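Have a look at the structure that comes next, please.
All protein chains of the complex are present and in place, except for one that has been dropped.
Note that the chains take the letters A, B, C, D and E in the order they are written out, and that residue 1 is the start of every chain.
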Amino acid sequence: MILDTLTSPVILFFILGFIAAVIRSDLAIPEAFAKAMSIYLMAAIGLKGGVEVASTGFSVDLAAAAVSGVLLGFTLPILAFILLRSFAKLSAIDAGAVSAHYGSVSVVTFVTAIELLTATGLRPDGFMVGVMALMEIPAIITGLLLARAYSKRLKESEELEDDGGSNLMHEVLTNGSVILLLGAFMIGFIAGAEGFAPIEPLFAVGFKGVLCLFLLDMGLIAARRLLETRKITIPLATLAVMLPIINGTIGTVVGTLVGLDPGSAAILGVLCASASYIAVPAAMRLALPQADPGIYLAMSLGITFPFNILFGISLFAAIAKFLG
Amino acid sequence: MILDTLTSPVILFFILGFIAAVIRSDLAIPEAFAKAMSIYLMAAIGLKGGVEVASTGFSVDLAAAAVSGVLLGFTLPILAFILLRSFAKLSAIDAGAVSAHYGSVSVVTFVTAIELLTATGLRPDGFMVGVMALMEIPAIITGLLLARAYSKRLKESEELEDDGGSNLMHEVLTNGSVILLLGAFMIGFIAGAEGFAPIEPLFAVGFKGVLCLFLLDMGLIAARRLLETRKITIPLATLAVMLPIINGTIGTVVGTLVGLDPGSAAILGVLCASASYIAVPAAMRLALPQADPGIYLAMSLGITFPFNILFGISLFAAIAKFLG
Amino acid sequence: MILDTLTSPVILFFILGFIAAVIRSDLAIPEAFAKAMSIYLMAAIGLKGGVEVASTGFSVDLAAAAVSGVLLGFTLPILAFILLRSFAKLSAIDAGAVSAHYGSVSVVTFVTAIELLTATGLRPDGFMVGVMALMEIPAIITGLLLARAYSKRLKESEELEDDGGSNLMHEVLTNGSVILLLGAFMIGFIAGAEGFAPIEPLFAVGFKGVLCLFLLDMGLIAARRLLETRKITIPLATLAVMLPIINGTIGTVVGTLVGLDPGSAAILGVLCASASYIAVPAAMRLALPQADPGIYLAMSLGITFPFNILFGISLFAAIAKFLG
Amino acid sequence: MVATVKRKRIEILVDNPLVPKIVNYVKKVDISGWSVIKIASGGGRDGRWQQDEVSGAAAKSIILLIANEEKANQLTDALAPLLDSYSLLLTVANVEVVRGDRF
Amino acid sequence: MVATVKRKRIEILVDNPLVPKIVNYVKKVDISGWSVIKIASGGGRDGRWQQDEVSGAAAKSIILLIANEEKANQLTDALAPLLDSYSLLLTVANVEVVRGDRF
Partner (left out) sequence: MVATVKRKRIEILVDNPLVPKIVNYVKKVDISGWSVIKIASGGGRDGRWQQDEVSGAAAKSIILLIANEEKANQLTDALAPLLDSYSLLLTVANVEVVRGDRF
């Protein structure tokens, strides 16, 4: 499947963007266009997921996937935190912030995985969109708790900003991408296949093409992050590859154990392996301003994202197939 | 039809946007994307209207609708002005500005109405797009004349800016949305069904989906306007619901009387009921800078727009059906 | 064909934009939307060209077209330079900058020509996209050499910025549009018809419609350039029409002589006739900051672009048909 | 060291639809040029607002001008009667302009 | 000539996600309003960045405030403890505000 992956236009556009940035081309996707594409992609997958659940109904699998996803979101950051502290010698604040990213999920990695898996016959269940939306948040809580528990500096300054907690929870729960994903999911569910039909053309016809252009932009961004960073040490770079492998394997195994079909188990693996670069960075900037964005963005955007797109997805698909 | 309306994805996206803003989510549609969608929607409806008129030819109905639309545009603001002065105690300047909004039209309300009416079998005539474009302007003139006639303050400062008049008429007649609607209408008319065919895919395939995403944004904007406003009194809020009901009923009745089919009569009602939030606010900022934008934007965007989308369209459709 | 041209929606939208700007309408296409459309158009034509070459294979024609294109790119600026110096009395610096524009190419003129030629049965070969990408750069080199050779002022200040040369070559070779065109061409070539199929809907369905909206913007921009300029003399305006006619005729003749089919020969003519307004202006601002952008932008965007769209394409098609 | 001249840096915060009107005043006073910067969001007595409104009528920009003191005064005098009705915010600061004789 | 008053022009360079937090401080000090300007790109100790990042977390804005000296001082005092952890850049300059009594 890796070869299939590497000659798919979706991936080739990512590579094109990456190369363009490496040779320092001035190619750039306007910010508003990139945001428009991400809104489109999220609305599309939310709708499709909702329509699918409307036709299949709620199932034990759905509940199993949702519960596993949330539990993994809460617990995976602990392992990441330990490794980041011991192996990469990060401060508790930075380790807490980074581990929150790795426990949460990347929407684009998810969408790309859906495309690649579907193309190779491992079509995941529609409800995994909902699972993804649920998995955005738990790791933020664990990451913050870990940072607070192990950082002296934080404990001292805590009085200063007592209103922070409630603000943060509100911010995280009403995060734009969470609302849009869950909202579109609900709309798809309410409208059903019939109500969805009139708007389907836009969301079906354009989907893969838009994903190409979006990954072109992600390639540019990932490479520029990597080139500009001055914060990535060898242990950090190593963990940015090891954490997705470990988390993704755990996720795929758990998915298989709770009875998901191979496609859905692989997607659960991809979700665990992927690191957030939208919701969590914004939350961390707010809740842990002392943490260094140079570290968590370079790791999640610059290394883990390309790794998952190019290799991770195929790896977890292989594991899921082997187990399934 | 109200139930159909409320479970249509187009409307559900509006509600999603509204709820997202109410729970203070940071969900946002980039400004450039919103403008792009509005350009797309206007070009699409203009083209379709022109193509349709090219195939049906000019008719008595068209002339009747155009003349009624323009006359209603000139006269409806007078009623609004009286109610705003007497019932809501607005100053002559503010009342003039608000009444200009209610005499003019909202493109998005029109487009949404076309979708909802077509879905329920009440397909309006293609030429109504042209009628809408013609109805954007007259109310601006009436609103300004009313403000000038009844405001002492304005009369005194009139010498200061004698060049204002010609500038304003130019500004209003060359307003981007008017030019785009009429221009696309002309292009559709010249190109005809055959010339339109090669470009139809873009404008047909995406239309309803784009409308969904645009209404998502409108929901966000309407709710934020409403939440941020400090200018809306109970009488103003009441009028923001009553004026569309009154104007819309008048429009539907007039439409039926001049011989339009029920779909077109309902659309004429919707046009009368809708309040402008693009062309008129810009014109008012220029021509009546003393008027308070906080009032007219909150009324037209925050209350009247949601009212029409959720209830008004169904109401005028029912009236048109009953009369037709 | 001219009549067909002038009633095609693609051209009508250009005219609409032009008229809107002339009557000083405030109609505007957001910059981010315009850039998004140009990225989409370049990706689409690159992909299609690559897919086509993948199915037809490399051919003698392709090599002949590529070599002629590059040679024409290097040599045409010389003629332009002589005319600009002698007839329009430009300084060596300005003449060098302008001649670089006329030796390079305009992507939108190319795309519009492809559409119009295909519609009239003169379908050009897919590899012409690659030729276009190759033709963006050579004229920049010739233009700069000419300016340096004939300008005293430049020779004196040369020591000041010795690092300029290598920077410039890098800038020009990694120019975003060159990378995107060639990159998409490569992706289309690698993916082939089969790999392209899943993403084709976006790039096929939307293409002509997007081109319409893009030309609407180009009409606005061209007319605004023309209205705002204070730098265009009658000799310059004359050359802005004569240079495309001369260069386009040379290009069409050369294309026919090296054995291209009439459609491809006409496209080579269009490429020679068109003047750059994206890659070259940016390169000139960097490499010849002393040159006046008011001159080269008004000529290429304000006069030559509309001339080619409205008349040039039809002219070179007629010549190619006559010769072919 | 390079020669500098003292000039005024004028900032006018204004609603987008009114920008052309202010620019007309700038031209009348014969200031050499102007630059417009968009405000992304803001807040005041009328509550918060963001640029992402379909209706651009409430969005704002800053017009930035460099001018000598005389022209700066002429402009502020010309705009003073409009300050309230247009709800402009007009500030003037001192700057050194490097080789700025043409402003 | 038109009357002017002396005021402070405060610029706060801040990461986008933190803008609402700073605005809360502005409101507590009771400054009449604020305006936010987007930074398109920039660079510092952490290297270059551009606005066009999917993750808006590293993008920056400038919050622009006109206030009298007293409120300006209150605000800078309130923000001082956050300067480092939020890596704010906070500058204060003198401006004349035309008919600016309400600021």
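The criterion applied here is as follows: a residue touches a chain if its C-beta (ideal position, glycine included) is under 8 Å from a C-beta of that chain, and two chains touch if they have at least 3 such contacts.
Keep in mind it's a predicted model, so treat the numbers as computed, not measured.
Asker: Considering the entire complex, write down the shown chains that touch the omitted one.
Answerer: Every shown chain touched by the left-out chain: C, D, E.
Asker: Looking at the full complex, which residue from C:29, C:62, C:180 or C:223 touches the chain that isn't shown here?
Answerer: Reading the full complex, the residue touching the unseen chain is C:29.
Asker: Given the contact definition stated above, which residue among C:53, C:297 or C:315 touches the chain not shown here?
Answerer: C:297
Asker: Taking the full complex into account, find the residue in C:71, C:173, C:257 or C:286 that is in contact with the omitted chain.
Answerer: C:286
Asker: Just the residue numbers, please: which parts of subunit D touch the chain that's not shown?
Answerer: 1-2, 4, 7, 9, 19, 23, 32-38, 61, 66, 93-100, 103
Asker: Go through subunit C and note every residue touching the omitted chain.
Answerer: 28-31, 34-35, 38, 108, 157, 160, 217-218, 221, 224, 228-231, 277-278, 281-286, 289-290, 293-294, 297, 301
Asker: Which subunit E residues touch the hidden chain?
Answerer: Listed in rising order, the touching residues are 11, 13, 37-45, 60, 62, 73, 76-77, 79-80, 83-84, 89-94.
Following the convention adopted for this analysis, only the chains that are shown with their structure count from here on.
Asker: Which is the least count of steps on a path of touching chains running from subunit A to subunit E?
Answerer: 1
Asker: Identify the chain pair with more contacting C-beta pairs: B-D or A-B.
Answerer: Between B-D and A-B, the larger count of C-beta pairs in contact belongs to A-B.
Asker: Can you list the subunit C residues in contact with two or more other chains?
Answerer: 30-33, 36, 205-206 - these are the residues of subunit C that touch more than one other chain.
Asker: Hey, what residues on subunit E touch two or more of the other chains?
Answerer: Nothing qualifies.
Asker: Okay, what are all the chain pairs that touch?
Answerer: Here the touching pairs of chains are A-B, A-C, A-E, B-C, B-D, D-E.
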